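With one protein chain withheld, the remaining protein chains of the complex are depicted in position.
Then we have chain A:
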Amino acid sequence: MSDKPRIAVHKFSSCDGCQLAFLNMGEDLINLAEQVEIIHFAEAGPVAEDALVDIAFIEGSVVTAHDQQRIKQIRNNSQYLITIGACATSGGIQALKNLAADAADWPAQIYGQPQYIDSLDQSGAVSDYVKVDFELWGCPINSAQVVELVNSLLRGVSPIDHQDKVCLTCKQEQIVCTLITQGKPCLGPVTRNGCGALCPSFGRDCFGCYGPAENSNTIGLANRFAGLGLLPDEIQRRFKLVHASASENQRIIARDLTQDLAQDLAQESSDE
């Protein structure tokens, strides 16, 4: 047995897009394969789900009773457990069902034979079930994040948790602000950077796929969106898309915005 660090990449409920951050590394994938032993990575070939490893990467959210058992077993088998992507880190797009009052009725509405569907009524983040040592945010994550993280772990250095806002990247790259010049409801001011401000670089407003940044003032931004003319339902939808379960976004989603905004307006007119 080699003395190289042993890694595993596990998939839960997800689209597989974050695993591509490994497969799309190019030359670095060869470098990676030379420096670590890839024990389990079904999408790339090796399968040994129950092996003991140094680092386990988890893609996907926990949505079945079987997932709950699997994630606990993987935790027991791994020295470090790292979530990759929105699903594993906050529950992902499928966590939208956590918001629905009638989620239990959905399988019958969607599938011809719903009795074969065996899912929990919530899509859970991995950290809801086991201790997570580090989280890579993004939908999907990119290869640069993986390279930097693996590098830190190989050298025994604490990885840097990049949690500044997308706006800093926009300004560094001279990307013109879509909120200021077009009045678009950009989530950049509350979203983690790491994507290279991909959407704003094409003139599109950020929709928050990298998740809440440090000190995310989502309430302040929601009020600003109201000022830009968005209706309460439109504002809440902005914060629901990829990270509906993140607590910062819940501050907007769980509020009765219609009532709050009406109160704010009443307050403003009484001030005048």
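By our rule, contacts are C-beta pairs under 8 Å (C-beta built on N, C-alpha and C of every residue); 3 or more make two chains touch, one makes a residue touch a chain; residues count from 1.
Here is the rule we use: contacts and distances are computed from a predicted model.
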item: Hidden chain of the complex, named as in its UniProt record, picked from "NADH-quinone oxidoreductase subunit F", "Sulfite reductase subunit A", "ABC transporter permease" or "Fe-S cluster assembly ATP-binding protein"; value: "Sulfite reductase subunit A"
item: Contacting the left-out chain in the complete assembly, out of A:Gln69, A:Gln172 or A:Gln263; value: A:Gln172
item: Per the touch definition above, residue among A:Gln109, A:Thr181 or A:Gln267 touching the missing chain; value: A:Thr181
item: Residue ranges of chain A at the interface with the undisplayed chain; value: 28, 31-32, 34-35, 147-148, 150-151, 154-155, 160, 163-165, 167-168, 171-177, 179-183, 186, 188-190, 203, 214-215, 217, 219-221, 223-224, 227
